[in-house]
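All protein chains of the complex are present and in place, except for one that has been dropped.
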Amino acid sequence: MRSRVAVTVSVLACCFFLLAAAEAAPQKELNLLCWVSYEERSMLEPFEKKYNVHVKYKTFVSDDQMYALLGSSKHQYDVVTLGPEYVEKLHKIGRLAPLNAADYDFKDYIKPFQKFPLCWFDGKLYAVIDGYGANALLYNTNHLTAKDVETYDILWSPKVKGKVGIWDWYLPTMGTLSSALGNNPRPTDLSQQKFQVLDQKLMKLRPQVAAIFGSPSELTTAVANDQVWIVPGCGEWISAIVREQGKPVDWAVPKQGGQMWIEALSIPNDAPHPDVAKLYVQWMQTPEAQKLKSERKAYNCNVPNKKAYDLMSKAHKDALKVHNEEEAIKLIDKLAVRRLPSQQPETTWQDAWQKFKAAP
Amino acid sequence: MKIHLQPLGLLHPLWQFGFYLIPVAMLCTVSFWLLQDFQPKPALDLQNYQQLLTNHVYQQGLFSSLKLALAASVLSVVLALPLAFAITFAITDRFRRFFIFALLWPFFSNYVTRMFSMQLLLGEQGVLNQVLLKLGVIAVPLKLLYSEFAILLGLLSILVPVSAMIICMSLTKLDRTLLDAASNLGASKLQTFSRISFPFALPGALGAFMYSFIVSIGDFVCPRILGGNQVYTLSILIEDRMKVNDWPMAAVLGVMIMVASLVVMSAVLYGFTLTPTAMFAQRQARQNES
Partner (left out) sequence: MKVSGTLLLRAYLCLALVCLAVPVLSMIWLSFDANQLPSIPIRNYSLHWYEEVWQNPDIREGLINSVIVGLSVAALSVLLGLVSAYWLCRRLSARMSPLYVSIVSLPCFAPLLLAGMAMLMYFQTIQLAGNIGAIIAAHTCYCSPFALSLIRLSYERLNPELECAARNLGAGNFRTIFMIIVPQLWPALAAAAMLSFLVSWDEFVMSWFVGGFTKTLPMVLYDMIGSSYNPSVNAVGTVVTLVSGVVLFTVLVLSQRSQTAKEARE
């Protein structure tokens, strides 16, 4: 008898506890489809507190995944982070809502990003840029010198055999290798012949590879633990984190140039909470949010809002190699804007990547 | 005895049917679909299976997975057998529960975190290399991580505990008086082991092999975290295909894994019937009937 009472009481107590936990949730919701790092507490907490919103998120580690997830979803996501190179593709299948440019503040943005061509279609704004970085070369300063990394050829030298780290996404890595072959300023716009050359060069890189990493943080750990000495397609976004931990790592843009990756925010046309989505995008443009974005734990980046640089520490700006608008523009001039392959279907590049991964 | 399959008895099979068999059947139908513009479209096409036979990347994946799974399964049984014997025969009853707990507890710690810890242990600046360097056993750090060796180590850490328990369970059927009788009749330790104890462990060993194969052929954590994608297994292939929404091809690979598991399972079940204990039981049953 007593045991039955005890069981009933504990069950009721559990129910109350669960109900209370559920009711403590705030009123508004935001569903985020984003790169890893947007979900970090430092990024979400200020926004959640300011607007009393609960942010739910689904993360991915490559824009291919983003495209697959967004394409197969319905009324699921409010804000999606993407590279502007995907804006045209998504706009074609009608997935993105046009934004009211007057709602968003670009006056503190550096010149190249105030009206970035890839974000506009038919005179309408579809994506708001909130970060950028380099796909160039990251290297360990204990084993390699600045002279070694003046050219990408170091990647194929016996000096780094078994010490090359690769990030598991075809676009930045193959794009950077294409830059290495001198195809800038359009490294992904290749004739069939040039693509064959790139494919062969890629396969020649395989024996040099230590490992292929599925996420930025696995790459970061390997770089920090000396498993990997050089990473093509990488740049300040990993180097800054590892340097701040006191490891001997730096990054450089070799003479052949590199690619520039850009992060932007878009609102899908079937967003369940478009008003909260607008608040989020507006907030991400503010100097405070931009500074937080630059210093995320998963990977760092440069940011378009120049006022954010006034809030950053000198050490961080040194690691990013950008202290003001002038230096930002100098960096951008060395890099080609990353775009999707134009002369071959994406699947050709993806199949070449799969072949690269599968090779013994 | 009569068969009474009244509704309540069907509950469990219905659950498995509804939540497992139907999904797997769906998977098989999707394997015949086509991928158009990154979205799967219903069709009845053998194109994906043709790709499996012609594209050497998929064959490479199948071969790597099978090689890894077989190696892991054999090693797991070989390493678990002495453990099972140790637990059953070398430990007194008082301490047995403690040792079983110590064996199983690491297994129930979080799998992914444990693999990341192993990454740090096996790295070039890791503990293992540091110890070996200090002891002077090696001059240069060993390249242990991002190799088949590291994957096998990771797999064995989850396979060996459960394999040992499976073999233990079949060893419990061994009647201890048989061992006493054997030694009374003058059998040496080796004879007792090979003709009495070991045959009782065989069904367990086969069961452990089957469990190890099923777990290792489907594992995608170890090849990625400890293997660094250096060994291209079917599980990595499936993940890659799913990343680009290629459900049809992923389904085909899933069917391949299922077929491989079924083949191994059938071989193991056939092996069960050949074990001495099973043959003995069959002989008994035949004697009872006559």
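Structural remarks
We just call them A and B in the order they show up, numbering each chain from 1.
Going forward, contacts are C-beta pairs under 8 Å (C-beta built on N, C-alpha and C of every residue); 3 or more make two chains touch, one makes a residue touch a chain.
These numbers come from a predicted model, not from an experiment.
Considering B:49, B:63, B:111 or B:198, the position touching the chain not shown turns out to be B:111 (whole complex). Only one of B:67, B:189 or B:283 touches the chain withheld from this view, namely B:189. Among the residues B:34, B:100, B:132 or B:278, only B:100 touches the chain that is left out of the figure.
Where chain B meets the missing chain, the touching residues are 1-6, 8-9, 11-13, 15-17, 19-24, 26-27, 30, 79, 82-83, 85-87, 89-91, 97, 99-118, 120-121, 125-127, 130, 157, 160-161, 189, 214-215, 217-221, 235, 238, 242, 247, 250-251, 254, 257-258, 261-262, 265.
Against the chain not displayed here, chain A makes contact via residues 18, 21, 31, 36-37, 39-41, 56, 58-59, 61, 214-218, 220-221, 224-225, 242, 245, 247, 296-298.
Basically, only the chains that are shown with their structure count from here on.
Chain A and chain B have Cα centroids lying 37 Å from one another.
Put simply, chain B touches chain A in their complex at residues 38-39, 57, 60-61, 119-120, 123-126, 143, 145-146, 224-225, 227-230, 232, 236-237, 240, 242-245. Residues 62, 64-65, 67-68, 71-72, 162, 168, 209-214, 218, 221-222, 225-227, 350, 354-355, 357-358, 360 of chain A are the ones that touch chain B when the two sit in their complex.
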